[in-house]
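For this depiction, one protein chain was excluded, whereas all remaining protein chains were kept in their positions.
And then chain A:
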Amino acid sequence: MSTSETPVKQLDRVVIRFAGDSGDGMQLTGDRFTQESAVFGNDLVTLPNFPAEIRAPQGTLPGVSSFQVHVADHNILTPGDAPDVLVAMNPAALRANLADLRPGATIIVDTHEFTARNLQKAGYAADPLATLEEPGNALEAFQVHPVNLTGMTVEAVKEFGISRKDAARAKNMFALGLLSWLYGRPTEPTVTFLERRFAKAPAIRDANLTAFRAGWNFGETTETFAITYAVKPAPMQPGRYRNITGNLALAYGLVAAGVRSGLPVFLGSYPITPASDILHELSKHKALGVTTFQAEDEIAGVGSAIGASFAGALGVTTTSGPGVALKSEAIGLAVMTELPLVVVDVQRGGPSTGLPTKTEQSDLLQAMFGRNGDAPVPVIAPQSPGDCFDAAIEAARIAVTYRTPVMLLSDGYLANGSAPWRIPAVDGLPAIEPGFATGPNHTKADGTEEFWPYLRDDETLARPWAIPGTAGLEHRIGGLEKGDGHGDISYDPANHDLMTRTRAAKIARIADSLPPLVVDDPSGCSNVLVVGWGSTYGPIGAAVRQVRAAGGKVAQVHLRHLNPFPKDLGEILRSYDRVLVPEMNMGQLSLLLRGTYLVDAIGFNVVRGLPIKAAELADTIHELIDAASDTPSRREALR
């Protein structure tokens, strides 16, 4: 495709949202635009947003599916608070997304779908496109480009003899072609993608390729768009990159943990949104020794993983919040039997079925405390899609080293969102040592040797992992309280007190293996500290940058480990006057920090099913800085 003669305007960043009906292929369109931008070298962050219904009633507001991508020539952290461009494939998509746009935003609409019936379904009393020229019209604040996307697509692909329905379905590629022209994106990746994807259906392949090119050519040959835009590549650390979603990175991390530990990975799982993609992905990697078992329910998923761990595999179960609730008793069994287990919770809006396709961080307290008895479990969380890879390896390291179930808290935003990921060297990944027991570890009074399944390692307090097939180490474990050392059933009161404390001490010991926290405080004299965990890393980071750009002084620290907390966290918290804790829940980390460190953690809590908006958080940080400056500074006193 030739380059355009149209004038080019340089942008440092742009936020584009593709929106249409659930069946319009908006996720694919957004994903392709993302891949083109990734290969071009931009930094980017994406936000897919779709309804729980596979095909909600066509043309309605609940059926709108969207994909937002933020593309920049510099390092960015969020998918953007407000889109600069909206592509709306029908009236419902326009209406559902209009309020999110920044004033002056560009809107491209498919006029073909603005029929009386569709307008009515979307709740429009009158066609908003009909009054564009009139002052005070509803779209006055925006630059609207009405384009007959469907009509031109059908016309362009009629030579391939496909049905009108199939022809119309290629309209998303027309839209992609147009946007690719408008933003100077490379087209080769999408051409290659379409050739591969529809290799077995030549007519559909050619129709999609033609629609894609027709969209590009439409932009170039008409005068609808006076200028095009360019966003230069972003400077990045040298290396090889790919764009990756959190679920894919998490699956890869589990595969890598298997390779680096030499353990076969066994996934026992029951499908649940938004975690199912991890099951799908791992089922492809049998060549790397991964076994996946789609169980009859959540409990069987975790039960089979515990069985596989007992048998010497790396047992993993993947789910979302409702699934964790069902698995709770079995996770308690893994606590009691002290077997390695990775429990992945891709959090979604709750309680109950809640918002299955929307994001939330509201399972932290469930992960911490959602079991009967004192049943401590390490909890860790990734902070970006690519970080899901490292977090999965870290979860496996803790599970295997300390013989314990580990909760890995991803969320819907990380799971489906994507960002560039620097591909790591395999030999640089952490090694995990299973250290199976091979012989007796205890000598009886009469001098004979025997195996004690609950005799612990002095450093980690981990018990030996003796797998079936090892002669002489036959032993029985279970959910009943175990006697210290020998591991026989014990109802002794003092023993239960000791074992309860020992289980807690073992989890606390994990903190010995953690690196010190990195506090981002460039001025060194901030009074306000923002503490986050998980996927709020991006919005918090963006908000902190905005505050600093406006002259505010603020420090940031982000937690990967929620249980145990890093050893230096208490001291860090106490050295700031104000501690702000933004979370996509009603204050779960705040509660833990208050309870653990007796600090006055201030919550910033949003549960809209979407990532926190950086600008809103920045306003709150500014207010806190102002408030802190009115009172004597603790940091000053400390200095």
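Here is the rule we use: a contact is a pair of C-beta atoms (placed from the backbone, for glycine too) under 8 Å apart; a residue touches a chain by one contact, two chains touch by 3 or more; residues count from 1.
Operating definition for what follows: contacts and distances are computed from a predicted model.
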{"item": "Omitted chain (choose from \"ABC transporter domain-containing protein\", \"ABC transmembrane type-1 domain-containing protein\", \"Putative ABC transport system permease protein\" or \"2-oxoacid:ferredoxin oxidoreductase subunit beta\") - UniProt protein name", "value": "\"2-oxoacid:ferredoxin oxidoreductase subunit beta\""}
{"item": "Touching residue (missing chain; options A:59, A:128 or A:312)", "value": "A:312"}
{"item": "Touch criterion as defined above, residue of A:161, A:479 or A:522 at the omitted chain", "value": "A:479"}
{"item": "Among A:8, A:201 or A:489, the residue in touch with the chain that has been omitted", "value": "A:489"}
{"item": "Touch criterion as defined above, residue of A:299, A:381, A:400 or A:628 at the omitted chain", "value": "A:299"}
{"item": "Of A:197, A:286 or A:442, the one touching the omitted chain in the full complex", "value": "A:286"}
{"item": "Candidate in contact with the missing chain, chosen from A:250, A:275, A:333 or A:461", "value": "A:333"}
{"item": "Touch residues of chain A, complete complex, unshown partner", "value": "35, 38-39, 41, 189, 236-243, 252, 255-256, 259, 264, 266, 268, 285-291, 293, 295-297, 299-301, 303-313, 315, 329-330, 332-333, 337, 423-427, 468-480, 488-489"}
